[in-house]
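All remarks here apply to the structure that follows.
Only a single protein chain was left out; the remaining protein chains are all shown in position.
And then chain A:
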Amino acid sequence: MALDRLFNVARKEFSDHITSRRFIIILGLFLVISAIGMHSGIENYNTMLESYSLQLQHMQDLEGPYAGWMPEKPSIMLVFSSMMGYMTMLGGILAIAIGFDLVSKEKETRSLKSLLSHPVYRDEIINGKALGGVGALGFAMALALAIALAMLLLFSVVPTLDEFAAVLVFGAVSLGFLLAYFAIALMMSTVAKESGNALIYTLVIFFAVSSLLPMFGMMAANAFAGDPPEPPQMPRMPQEIVRTASSGGYFTTSVSQSVVYGGTEDPEWKAYEEEMKTYIEKRRLISDISSLLSPQSNYQTIAIAVTQPQIFSMMQSPYDTAPEETTGLAGALGKVWMNIAALIVFPSAFFAATYVKFMRMDIR
């Protein structure tokens, strides 16, 4: 494979994408909606920041058991969590839109035959197409992040170095998510003879992995974990702690859960708590395994770990009363390594399948 030929294909594909009406419209819509979301996110952030400043001032007056307690400073990453929701919907559509007819259109217009008659190998063509698509999605992501950062600066919010790193990681993870759907679309474009069919196949997979799979995961978790343990029959008023974590995603509810339990020295209650803990672990294990096959679930899990580490900690250990120590960005990413691996493996598998199919494709 020669790089000059590969880049020739990639350059042309990239240029086609970023000048296509379809790409511009969807990207424009995505950027506008993101910007509106970002705007309200920045307002919320500023409100929280004011509240934080007030709390800090009040801290000096506090005495007794709460003396020395420090409120947590809000992070600008909260602003980016709003982008996650748009990414799973419009971002996915953008990725599908640029990939579903990459090969099928060439078959329909017979330009593939013309192209292949020139000195270029098939692998250079398919890799160039993939590279051009990745470049276009990278361009879209970079544009979205640049606008987001520009808006932050416009509102006089300057991210710290750590926050900036988190923004970049968020961008990389979002790009990984987009690549998952781009890879599906490219695969279907190679398999299908017509672009219309390629689009339908891609949408079917899109909805299957984004909605059906997590749903089946929950059903499987319920079926395999059985009924939750019954609490002991004794009248009591335990100290209830209710913790809720919500992903806010469009398509999945797999990471949403509410856990209510009591804390007591009573041995029966302690046993109940242990059973409940085991039950929840079992359910989550089954649900998590099925979620690994869903780019949406993986993306949301990673994005929450990056943008909202506290909420992510609560989701990870819903029955722990003591808040987990903040471990930083690397620590947060370390906890979701399986999701990161899944988000890499998913598009890689589809790209590999596309490659094999394209290399063997009948071009009569």
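Here is the rule we go by: contacts are C-beta pairs under 8 Å (C-beta built on N, C-alpha and C of every residue); 3 or more make two chains touch, one makes a residue touch a chain; residues count from 1.
One rule holds for everything that comes next: contacts and distances are computed from a predicted model.
Peer 1: One chain of this complex is missing from the view, so tell me which of "Lrp/AsnC family transcriptional regulator", "ABC transporter", "Phenylacetic acid degradation protein PaaB" or "Aminotransferase" is its UniProt name.
Peer 2: "ABC transporter"
Peer 1: Have a look at A:D16, A:E275 or A:D288 and name the one touching the chain we're not showing.
Peer 2: Checking the options A:D16, A:E275 or A:D288, the one contacting the hidden chain is A:D16.
Peer 1: Out of A:H58, A:K73 or A:R110, which touches the unshown chain?
Peer 2: Of the listed residues, the one touching the omitted chain is A:R110.
Peer 1: Using the definition of touch stated at the top, determine which of A:Y121, A:F139, A:F155 or A:Y279 touches the missing chain.
Peer 2: Considering all chains, including the one not shown, the answer is A:Y121.
Peer 1: Pick out the residues on chain A that sit against the missing chain.
Peer 2: Spelled out for chain A, the touching residues are 4-5, 8, 12, 16, 19-20, 106, 109-121, 362-364.
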